[in-house]
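To start, the structure under review is shown below, and the notes come after it.
One protein chain omitted, others in place.
And now, subunit A:
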Amino acid sequence: MVQLKQVSIRLKSIKNIQKITKTMKMVSASKFTKAERDLQAARPFGYAPRKFYEMSQLVLGKVDDDDKDKKKKKAAAPPPPTTVEQKPADKEKEKKMKRIYIAMTSDRGLCGGVHSGVARRIKRDFTERLADGANHKLVCVGDKARLILRRVYAPHMLLNVKDVGRLAPGFADASLLAAVITEAGYSYDIGEIYYNKYYTPVKYELNVIPVFTKAAIENAPNMMAFDDVDEDALECYAEWTLAALLYYALKEGAASEQSARMAAMDNATKNAAEMIKKLTLLFNRTRQAVITRELIEIISGAAALK
């Protein structure tokens, strides 16, 4: 027999939880509108460098245009996007390449599979490339990536960045990030930014954009077509591009995170409502049972006295 008191305590706690999730949903909804608006302004920051990568043939294939995203996604989703020239002969070379993995997450959880998706993809790529500590380094932006990845990949970790996602990211954050990555003293051949790309409020998808250093840009297959650029300017350009891409990824990540949190909290509220319904029923039944029992006791007591 369920105790009436227990049920009422549980009911109360779930009602509180529902209130919290409802509020969180509303908070992330307002943050999300802002993030989505900001994202519109940040999209060119992602588009421009990738357009250049395409034009200089650093990256094969077309950059995904925002309008054609959906079609493009279908074609590109199953195989991971080709980053550099990946002929079988280059496999050996690629193994020796120094890589940097930048995981864009945030400090906050309760937003569905946003962060774990990033971590899972990185884990997969690490296993695929048989990464060893010397050539593959990890930059965790946001505490969540660090928490998920530190158990297995602690030796790979180059940098951990905390305090992401509390406020809306700005360009200053991105340039700070780019500066610490540049100053970390690890010279990589190719970098990859893992982030969640936002499509609609109910859809986000993990995406990887490559970043290149000055040396890689210099040796790009189609660099001949470009006018001569002096060393300093090219270095500045490469660093600035890194900052721009990070900014873009931060913005995309923030929008997907908020949208995912909205969905997650919406579901949590619904689940809580369902539980409240069940528990209320149980509570009323138990109360009725208690009343009935007491009545029976009184009546049978009275009957015994006759």
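Operating definition for what follows: a residue touches a chain if its C-beta (ideal position, glycine included) is under 8 Å from a C-beta of that chain, and two chains touch if they have at least 3 such contacts; residues count from 1.
In the analysis below, contacts and distances are computed from a predicted model.
Trainee: Can you pick, from "F-ATPase delta subunit", "Gaa1-domain-containing protein", "Ribosome biogenesis protein BOP1 homolog" or "CL004 protein", the UniProt name of the chain not shown?
Mentor: "F-ATPase delta subunit"
Trainee: Touching the left-out chain: which of A:32, A:247 or A:283?
Mentor: A:247
Trainee: Considering the complete complex, identify which of A:222, A:267 or A:292 is in touch with the unshown chain.
Mentor: A:222
Trainee: I need the residue numbers on subunit A that touch the omitted chain, in ascending order.
Mentor: Answer for subunit A: residues 40-45, 47-49, 51-52, 55, 170-171, 175, 217, 222, 224-230, 232-234, 236-237, 240-241, 244, 247 touch the chain left out.
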